[in-house]
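Removed from the display is one protein chain of the complex; every other protein chain stays in position.
Letters A, B and C mark the chains as written, and numbering starts fresh at 1 in each.
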Amino acid sequence: MSEDSFARLRDTVCAANLELVKAGLVVLTWGNASAVDRERGVVAIKPSGVAYDVLRPEDIVLVTLETGQPLPGEKLRPSSDTPTHVCLYQRFPAIGGIAHTHSRYATSWAQACREIPCYGTTHADTFSGPVPLCRALTPEEIEEAYERNTGVVIAEHFETNRLDPLHFPGVLLSHHAPFAWGETAAKAVENAVVMEEVAALALQTEALNPTAKTTPQSILDKHFHRKHGKNAYYGQPKEPTNI
Amino acid sequence: MSEDSFARLRDTVCAANLELVKAGLVVLTWGNASAVDRERGVVAIKPSGVAYDVLRPEDIVLVTLETGQPLPGEKLRPSSDTPTHVCLYQRFPAIGGIAHTHSRYATSWAQACREIPCYGTTHADTFSGPVPLCRALTPEEIEEAYERNTGVVIAEHFETNRLDPLHFPGVLLSHHAPFAWGETAAKAVENAVVMEEVAALALQTEALNPTAKTTPQSILDKHFHRKHGKNAYYGQPKEPTNI
Amino acid sequence: MSEDSFARLRDTVCAANLELVKAGLVVLTWGNASAVDRERGVVAIKPSGVAYDVLRPEDIVLVTLETGQPLPGEKLRPSSDTPTHVCLYQRFPAIGGIAHTHSRYATSWAQACREIPCYGTTHADTFSGPVPLCRALTPEEIEEAYERNTGVVIAEHFETNRLDPLHFPGVLLSHHAPFAWGETAAKAVENAVVMEEVAALALQTEALNPTAKTTPQSILDKHFHRKHGKNAYYGQPKEPTNI
Partner (left out) sequence: MSEDSFARLRDTVCAANLELVKAGLVVLTWGNASAVDRERGVVAIKPSGVAYDVLRPEDIVLVTLETGQPLPGEKLRPSSDTPTHVCLYQRFPAIGGIAHTHSRYATSWAQACREIPCYGTTHADTFSGPVPLCRALTPEEIEEAYERNTGVVIAEHFETNRLDPLHFPGVLLSHHAPFAWGETAAKAVENAVVMEEVAALALQTEALNPTAKTTPQSILDKHFHRKHGKNAYYGQPKEPTNI
């Protein structure tokens, strides 16, 4: 399999990573975006610790969906968070892209170890309930395989609570930061933007009204379904997209 | 009626939408501005879900002031909020433009379900009292015609409380976000900027002084009338404008 | 007296106004800077309500230091705050420039009707104590001459409290916003920047520690005198400047 055949995948992932920077979600090198090609069983992800202003498509690293190991011929180390991405692709078959950042407001909620309540329609347009919070890993889980087990803890949280990853396209990790995802890498980045904005709004909402009430279910449902599912009517009619 | 005859209206509305972005009030595609041509009974508004960086005047959608339905030949769907805009133009004859955003501070007050008290002259220069807050829609109103009824609830709030839409050129919707308006689309955008700034100032004012007092009526009146009405003396002498 | 002979004064004031924008202290048209030429008894100030992005030196308006009335031949209206500026130049002979903004943090303290306590050396480098707060005007003072009396109230506050305007180069007006000044218009703008930053720091300091202590007098004095007076040693040795 020649390198050229993955050129489009690398382009997509490079663009998604740069979009995170453009959206103001990245400080230094903290952040990474990836996409999966399920037909070929390959995940493309940002290299570890590379500065965004010199990132080029050919720097994007390819690893296998099965093991997370780099394909033969890859020159750079993949992001240290690669095992988390790979685990999520394995456990959430509907997603096609993932974005991880330490964006300021979402990370503050993660550090406060709180889920983000749904206080308004900005939130309900993307999440059909609170932004979920995962527990911190145990010392044993950290010792055994920190990054891999981060993915496991997320997947188990969604399974235990019967959350659909496309209805809740992101999560907060206790004492850490957010992960977002979507059907494509571009959508994952967009959902990371939404999480950050929703996190900022909710912080300010509580500052203004410490006993603020969450959005009534009827409004929440209305807004989520305006944009999702077969009766959606927001935006222009969509043509199918590939990645 | 040829398309060309609305070129100026489309230009105005396109410029107003881009001004919202330039002012930092827009995240992703959340926001829309419109203008009305009352002589011809036409409202021009942003298309739904179109990215701002590719928005051109010819993308602006024309709908009728009477029904909100697109004029024959329009190719894009209008903003999903179009029925709200159309309702407001029908009920508030003095306004010529509307701007809707999810700007961060104003939306936080909306989510907190609080009107914005008038704490200073920045506020009093544009609003002759608190920025009003509308109640959330009932499940029945949502089910029947969500966007249309959003306009109805706003109009009823202003009528019940005898508020002049040009003395209170904007409103907060509970659990949603702000709408602003004015005599022109450009003025509506300017008032959206004012609402956001006033919202930020008021949040910080309360953080600094939880028992902060609102502006004395004498100062409020002085500032509002410095800029409005026949004795206004702020700015340069104005020439009449068309839209 | 030909217009040319004031070209340099107009340039200085135009540059100072644009610097306010560049420093992020201005929303819409809210802000104005001025300078005085004491030898010729002339104050140069921004025109009222003119957008900053079209402001040119020839738009700057000249008024007399004695009356605040425009010189013969001036075409634009001066800022509506001109009588405040003129009053301050009359009462504070040591100052050469004034900057007025509605910058977000300083205005929040003004709206909260609180002086800004000195919590650190950033503050003490410029203000030798708290940033002063003036009382609001009475209905009678507003009715009689609002803008002129704003200056009178500031001057009386400084005289009553024996504050040296160059040791306290700015003030907060209750329910309104800050005024800053200095030996030149450029210095007034710089002091407006300092007030905004100091206001932001103090708000956050109190959020982190509601019983925060103010800076010990020994540190406050050290920092103020590092930068002011005959034993100052901050910066490069200075050459005399004209305006």
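Just so it is clear, a contact is a pair of C-beta atoms (placed from the backbone, for glycine too) under 8 Å apart; a residue touches a chain by one contact, two chains touch by 3 or more.
What you are looking at is a predicted structure, and each value in this text was computed from that prediction instead of being measured.
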Displayed chains contacted by the hidden chain, counting the whole assembly: A, C
Which residue of C:Asp37, C:Asp81, C:Glu147 or C:Glu190 touches the chain not shown here: C:Glu190
Candidate in contact with the missing chain, chosen from A:Lys22, A:Arg77 or A:His167: A:Arg77
On chain A, residues whose C-beta touches the chain left out of the figure: 27-30, 47-50, 76-77, 80, 102, 104-105, 107-114, 136-139, 142-143, 146, 175-177, 203, 206-207
Residue numbers in chain C that touch the chain omitted from display: 119-122, 190, 193-194, 197, 200-202, 204-205, 207-209, 212-213, 215-216, 218-219, 222, 226, 233-237
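Everything that follows uses one rule, which is that only the chains that are shown with their structure count from here on.
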Rotational angle, Cα trace of chain B fitted to chain C, multiple of 5°: 90
Between chain C and chain B, distance of the C-alpha-averaged centres to the nearest whole Å: 33
Inter-chain centre distance, chain A versus chain C - centres from mean C-alpha coordinates, in Å: 47
Touching two or more other chains - residues of chain A: none
